[in-house]
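Partial view: only certain chains, each at its native spot in the assembly.
Labels run A, B and C following the written order; every chain starts at residue 1.
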Amino acid sequence: MAKFNFQVSKTSGKAPGTVVYLGEKEVRPPKITVLNYNPDKCEFEQITSVEELARFRDDPAVTWINIDGISHVETIEKIGEIFGLHPLLLEDIVDTNQRPKYEEFDNGIFLVLKMLTFNEKTQLVEAEHLSLVLGKNFVISFQEHEGDVFENIRYRIKETKWRIRKLGADYLAYALTDAVVDNYFAILERLGENIETVEEQIVKAADDNIQRRIYLLKRELIMLRKSVWPLREVINSMQKNESKMITKTTNLFLRDLYDHTIQTIDTIETMRDILTGMLDIYMSVVSNRMNSIMKVLTIIATIFIPLTFIAGVYGMNFDDMPELHQKWGYPAVLALMAAVTIGMLLFFRRKKWI
Amino acid sequence: MAKFNFQVSKTSGKAPGTVVYLGEKEVRPPKITVLNYNPDKCEFEQITSVEELARFRDDPAVTWINIDGISHVETIEKIGEIFGLHPLLLEDIVDTNQRPKYEEFDNGIFLVLKMLTFNEKTQLVEAEHLSLVLGKNFVISFQEHEGDVFENIRYRIKETKWRIRKLGADYLAYALTDAVVDNYFAILERLGENIETVEEQIVKAADDNIQRRIYLLKRELIMLRKSVWPLREVINSMQKNESKMITKTTNLFLRDLYDHTIQTIDTIETMRDILTGMLDIYMSVVSNRMNSIMKVLTIIATIFIPLTFIAGVYGMNFDDMPELHQKWGYPAVLALMAAVTIGMLLFFRRKKWI
Amino acid sequence: MAKFNFQVSKTSGKAPGTVVYLGEKEVRPPKITVLNYNPDKCEFEQITSVEELARFRDDPAVTWINIDGISHVETIEKIGEIFGLHPLLLEDIVDTNQRPKYEEFDNGIFLVLKMLTFNEKTQLVEAEHLSLVLGKNFVISFQEHEGDVFENIRYRIKETKWRIRKLGADYLAYALTDAVVDNYFAILERLGENIETVEEQIVKAADDNIQRRIYLLKRELIMLRKSVWPLREVINSMQKNESKMITKTTNLFLRDLYDHTIQTIDTIETMRDILTGMLDIYMSVVSNRMNSIMKVLTIIATIFIPLTFIAGVYGMNFDDMPELHQKWGYPAVLALMAAVTIGMLLFFRRKKWI
């Protein structure tokens, strides 16, 4: 995710449905892996030529085709051809700025999701564009890079004992979406830890840095919300889909997933509220510190300025200053200075400044 | 409740429907108590082996099975088996991060609630995860720890004179929910007292601490709201349930309960508004204090700085300063100083600083 | 109304439908008055024994039973018995924390309202809990104390010329509600006057007190809103009631009343907006004052500090300071000081500080 993700869609000025990749510069053919399974078998293959995918289109076993890399437009278009995907749909697959969406088409369901990872080095949340195409007996997943949150799903498919092996492509699509949402909780936990750290630091040492960190956390949450909010709609539509792609069993799980999405949104909003509260307390800590600096200055200045004046008076060189020539003159002035000091201190005490 | 309750669901990466307990570390078998009653009898039992529960499933008398402790996953799963509960439902029972929800299943209703207690020592609101399963003639309640807000209900069941003894399991479920919501009022009263205390302190002594207390109270309210808001939906759905589990009599009481929930939400919002107002007044008190400190500094400095200057002039060692050698020199300078002082004081008075 | 009205419902831990009075401590039997009228007659009675009320239940003439005092629970329960009121309903009658609500029951309509009065001494709005029960031909009103806003209604009933004498119990219920809402305007007018006073004072003398007064006014409005908002729902439900208790004629008046409620809410929101604006201007006035104080300090200090330094230099006791022994030394230094002063003043003028 670039700093702000406000890039212009480079498709502007192009005909609608033109497939243009907006992400990283380097273009290479994607890595394509296929998992073909039913309750009895489970085959894993790495595909080198796109054309090979055709045979999975009507294979009765469930097929999960995973595409790592969406920069090679020709490959994407060829896949689109094989599986009969509309150009507008292909446009969304490669448009990394596309927000999460749900769409039904003639023989399937199309989902856009955002796979988030927390970059420990930059302390920023990074989004990866993920598209899922659910057909009768296959799921195609398009990712920007290798590396994802699906390892556990692959593991479960390969073992025979898990539910996923026995259920259809719709359950696989659910499982992938569920893994994405589950991962949001991990992100939120990391942000939550950062929020706690900041909270502890505010009271100890409210330096300029803290405000900056609050601001960055807030911005992360704004970005996160942009990814998660539309998801609610997506999963809601998926549940109520009319294309009969989703079986009743899977639907039950979708209800649960919807619940998790709401919980994520809830947590994001709560975190925002708490960060706003922190900003208030930070501002107040700073202004209180200022206050205490001012107090010290005022106390020192208001005590010594009058004393210095008194000393100044008796430093004058007039010929005729009778006090200067009295024995008691010097002690009397010292006494006067002491009296002024004590008076000031009492005044400050009454004002509760010391 | 941990400090922020932003823990990641440890189920992430697990298959959906995997029952994983997220709460306290130590795992022990739960304490199970059973209350079996109808208008004529009332039996109390403590159960040691989960299998014994099976006989209550079809017992025509109302049965309240209370489980204290949800960390022992095997027990929870066995109970689920006996009463035919879906794995996703069991997942919610042990997932202490699950927000309040209402769900109907084939032969019953499932509720998730948050039981709140005000910890007098930490002055924080603590949440305990509570799940209710309402079957045809039984209610199963799952709590995190022993100790709850249901003592009065147990007492009413044991006595013959109360309404609860004569009504069915649905009324029992209502009564438990009602006890939870009733307790929210107690929590709000405690917070209300704290708010009043803070309000009184603001005017007396606006120190840094008060801002912190306002912040903490606000955070408590944010957390509270997270528990109470979804409850509105829960009770509303319960009222409009289609499974015919809820009798008309109980429904009347649910309407009342719904009302109480709205009242709780109302009070939380009002408290938030008032706390925001307090923050404003606190900030203003602080800035006014700063103001008055500055005023004192300015008055002292602006009076004495010119006087010190005059004294400085006549402390200079020029050979030829005629004033120094006049008889009237010293008194004249003193008079000048007095005049400057009076002029300054009049200026300050006109400015309304003194 | 207590300071914050956040008391816990003392019914918590009691069985639902338990009638527990939450208001003032002292318990005395209520004062019961009855107005029984039809177009031809109008009888006023003060009742001492609750049992006497039974005869009005089926009296074809319209009966208005007014109960002043809801602390004597036995009396309330007896009245409930006579007129067939549900225990939950009685609970609401004595629960002074109950928010405004509308409920239909088998043979009538039940309303909870808040009667507000402006306490001139404390300058606070005080709420009195008011419940209305509308039956086929009677209205029962439950008030916390004697003294209400219904004097004009009593007067109109006693005279023959007014519309109220000719219409049924539903119109009476409307007239009572209308009197309550009408009185809100009086409250708002008083608050409006206070807001105007504060506005005038802000510019004249922005002292610490004003912020406090704005805060208190805001809190009053928050409390008021809590009373008025649910009223919209109440009157709306009343208009759309299905129990056919409300005649078409009265319905026309209810539409008007609904309008007044909206107007009240509107005014409250407008007042809140204006108060928020005032707070901003107050904060700015304070910070501007601070600014002008700082300016005076800076001008005085920056002029005299360099001058004092110059005087200090020629107050040094070095043996060999040639300037000291020149005839022109003293005038030259005075001229230098004048030059510095003029330079400073020009600098300030350029900065637009003076």
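General remarks:
One rule holds for everything that comes next: a contact is a pair of C-beta atoms (placed from the backbone, for glycine too) under 8 Å apart; a residue touches a chain by one contact, two chains touch by 3 or more.
Fair warning: this is a prediction, and the values are worked out from it, not measured in the lab.
With respect to copy number, the whole complex recorded in this structure file holds 5 identical protein chains, 3 of which are shown.
Everything that follows uses one rule, which is that only the chains that are shown with their structure count from here on.
Centre-to-centre, using mean CA coordinates, chain B is 26 Å away from chain C. Centre-to-centre, using mean CA coordinates, chain A is 42 Å away from chain C.
Multi-chain contact residues of chain B (touching two or more other chains): 287, 290, 294, 297, 301, 305, 308, 312, 315-317, 321. Taken in their complex, chain A has these residues touching chain B: 149, 151-152, 156, 162-164, 174-175, 178-179, 182-183, 185-186, 188-189, 191-193, 195-196, 203, 252-253, 255-257, 259-260, 262-263, 266-267, 270-271, 273-274, 277-278, 280-281, 284-285, 287-288, 290-291, 294-295, 297-298, 301-302, 305-306, 308-309, 312-313, 315-321, 351-353.
Against chain B, the residues of chain C that register as touching in their complex are 3-4, 6-9, 11-17, 86, 88, 91, 97-99, 101, 103, 205, 208, 211-212, 215, 218-219, 222-223, 226, 279, 282-283, 286-287, 289-290, 292-294, 296-297, 300-301, 304-305, 307-308, 311-312, 314-317, 321, 323-327, 329-330, 333.
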